[in-house]
Structures are given as C-alpha cells and as structure tokens.
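Dumping the structure here so I can ask a few things about it.
Missing here is one protein chain; the remaining ones are kept as they sit in the complex.
Labels run A, B and C following the written order; every chain starts at residue 1.
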Amino acid sequence: MSGMPTAFTHRLAVRFRDCDMLGHVNNAVYFTYLEQARLAWWRHLGSGTGFPGANTVIVHASFDYRAPAFLNDELDIRVTLAGIGRTSVTLTYEVVNAATGQTLGEARTVNVTVDGSGTKTIPVPDHTRALLNGAGNPA
Amino acid sequence: MSGMPTAFTHRLAVRFRDCDMLGHVNNAVYFTYLEQARLAWWRHLGSGTGFPGANTVIVHASFDYRAPAFLNDELDIRVTLAGIGRTSVTLTYEVVNAATGQTLGEARTVNVTVDGSGTKTIPVPDHTRALLNGAGNPA
Amino acid sequence: MSGMPTAFTHRLAVRFRDCDMLGHVNNAVYFTYLEQARLAWWRHLGSGTGFPGANTVIVHASFDYRAPAFLNDELDIRVTLAGIGRTSVTLTYEVVNAATGQTLGEARTVNVTVDGSGTKTIPVPDHTRALLNGAGNPA
Partner (left out) sequence: MSGMPTAFTHRLAVRFRDCDMLGHVNNAVYFTYLEQARLAWWRHLGSGTGFPGANTVIVHASFDYRAPAFLNDELDIRVTLAGIGRTSVTLTYEVVNAATGQTLGEARTVNVTVDGSGTKTIPVPDHTRALLNGAGNPA
C-alpha cells in the first residue's frame, strides 16, 4: 500500500456481534478495528488512552473493501504513518487475515490536533512529531 | 406483565446493524433498546440525559426472549415503574411489535442511586420519587 | 455538496449506544447511519431489504467529519445518486442536524453489482438503473 514501513500492527479477533445478516463483518465495524489499532499504537507510545502529547479529532476516514472477514477470523491491522502536516496526522492501514496473509482492505484516516477545548486546530506539537516518527512495534 | 400502568412508551426502528448472522435482532441489542426507553422516559421527566434528580448506576438487567424482531420492525418499548426501594428503582419492560401488537420480550432492570463519586449508594431522593411516581406519556 | 438533487432523506435519532467516551457519536457509527439511509432509499424503491434488482457489495466508504452529533440529536441523512458506472453505483451523503440545519459531515460510498454467488462483478442491470434514476422522496 505504501513504501513507508508499518509503524504498528494490532491483532484482534472478529466477534459474532461484528458480523451482520450477510454473514460477514459489517462495513462500519472496520472503522472500529482501525480505531483499536490507532489507540493501541498511541498507547504503545506511552500516551495512555489518547493521542500522544496533544488532543486530537478525526476529520476523515475511508476504507476500500477487498474481501470479507468472517466470524472468529484473526485480523492484523497494520498502521503506517503516511504523513504529518502542520496541523494534521495521516495514517494508512492494511487489514490482513492473519492466518492466510490475504489483504481484506486498505484504509486512511486524518486526525487534526486541537486545543483543550477540542474545537480550535493547533499545530502538531514537536513532542508528538518525535513520538510518532519514533519506532513502533516490530512488524 | 404487571398490574401496574405503563409509565412510558418509547418507539424505535430496528437498524440493519442491530441484526446478526441469524437474521434477527441480536440478544444484546435489546438491552440497548431498554436503555433508549429508560433515557427517553427520564428525559420526558425533565432530567436531561440522566436519572431525574440523582446519579444512578445499573446493577441488574434481565430479558426473557419470546419472539424475534426483524430489520425495519418498529418496536414499542413499554416501561413500567415496578417499585422504588430505599436505594433502588426497579423497572419492568415489555417489547412489542408496533405493527402486530405481539409481545417479543419482557425485561427488568434495577438501578441504584449513588453519590457524585458514582461509587457510594445513597437513598433515592424524595424529589426523584415524586418525579418517577408522576405521570408518564399516554400509553 | 453536489449539483445533483438529493434522491432520498432518512431521519434518525442518535442513541446513547452510538456515543463514545468523548461524549459524542463515535466515528464508526456514521457508517451505520449511511447504511440505514441507503437501505431506506432502496426499500422506498420497492426492493425489500436489498439493492433494487441486483445483488451488491460495498467496495468503498469514506466520511469527512465537520462537527459532532450528540445524544438525542435528530439527524437527516441526505442521499444523492452521484453516478452509475458500468458495474458500480456511487452515492454521496450529507449528514445534517435536523434541528439546526448544520452539516455535520459528508460521505461517499461505492457499491458494485455482483452475481448470485456474491463474488463476480456484473454490469448494473437496466432495471436497477431505471429505478435508481427515478424519483426518490421529496427532499
């Protein structure tokens, strides 16, 4: 998906509740999977339950569905740091069936950094840039 | 279900996301329906998004499933005030298919009133008792 | 968002379960709202619970978040037919706070038409094109 290295990989299992009447994971649930991977990465960076060193708000999320995931599948959500702008951080994701290695989807999110009120965009702090550019887990 | 009058009826529509691989509403989702009805009743009593006149914590929830609900069904969630104890409020519910009148399930929840910390049980305030015993919507 | 007319508007209410620890509707839940609007439109076109006149699979979904939605907000999900390709149907959406008229987000989905096996892409049937190009509800 990208020439950049995967920053972090989060593994999770598909729950029965994640699936819909069509018998596979519902399209909206993949955004929950992205969220889990993003938060796991940030927690790995020492930021507790939030974004490292700043408040943040999601402004964009997109997903390209390639193949379905099914009940009990184990999925690897691979997060890549695609870019840090003046006030935003762009991540790309690859969702992979952990057993077969098949890519099930590719995704992208954009977060902006905001002040304490959560409404005013602020520049990405240097501390946050340094953390995000640092090492993730071994892919 | 009870000789007591229904305090409040909340109508909602079954979403696609509420259904599971078996083609009907998932068993856990009914507790979300109860929550919606409970909150709608409390909001009707003028309490904003919370319990009228006190903080509260749920300590028990149970559901007896009689018949399935399906995509796009409109459901009436009928809430009855079953009893107010020293520190708890017990509600019973009937989930009814609005089109057919069929009872799909019966339920019960118990909430206790707590102090601002959310951890210490306190007596149900008189103001709350008066509100809950007051009139709901016309059934 | 587009020069094209809104094909269909679906109104829904934000549930407590739709909100997350940040106190507003979770980013993934908007895709459930899009799904509800899409299915309501197709049902309006006489197609029962599926796509009118063909099987379909979602291959892309994206959302641009402008402003948060909160518990009990009523939202209008406005669906526009952005285009019908040889094997795909592109819809755009605007999510609007029904009380204030504020746009909370804009979205886009792409569905492809597939054969009965659900795995082989087929051309969009003429019958489906005619239905989708027909009138929706009054905006």
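Heads up, the rule we're going with is that a residue touches a chain if its C-beta (ideal position, glycine included) is under 8 Å from a C-beta of that chain, and two chains touch if they have at least 3 such contacts.
The model shown is predicted, which means the values in this text are computed figures rather than measured ones.
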Touching residue (missing chain; options B:S62, B:Q102 or B:N133): B:S62
Touch criterion as defined above, residue of C:L71, C:V95 or C:V112 at the omitted chain: C:L71
For subunit A, residues in touch with the removed chain: 12-13, 15-17, 32, 35-36, 39, 43, 49, 71-72
Interface with the unshown chain - residue positions in subunit B: 21, 26-29, 31-32, 35, 57-65
Where the unshown chain meets subunit C, residue by residue: 16-17, 19-21, 23, 26, 28, 71
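As a convention for this text, only the chains that are shown with their structure count from here on.
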Chain-level touch network, classified as line, ring, star, complete or other: complete
Dominant chain pairing [most C-beta pairs in contact]: A-C
Remotest chain, subunit C as reference, centres from CA atoms: B
Rounded Å distance between subunit A and subunit C, as computed from the means of their C-alpha atoms: 24
Multi-partner residues of subunit B (each touching 2 or more other chains): 16-17, 71
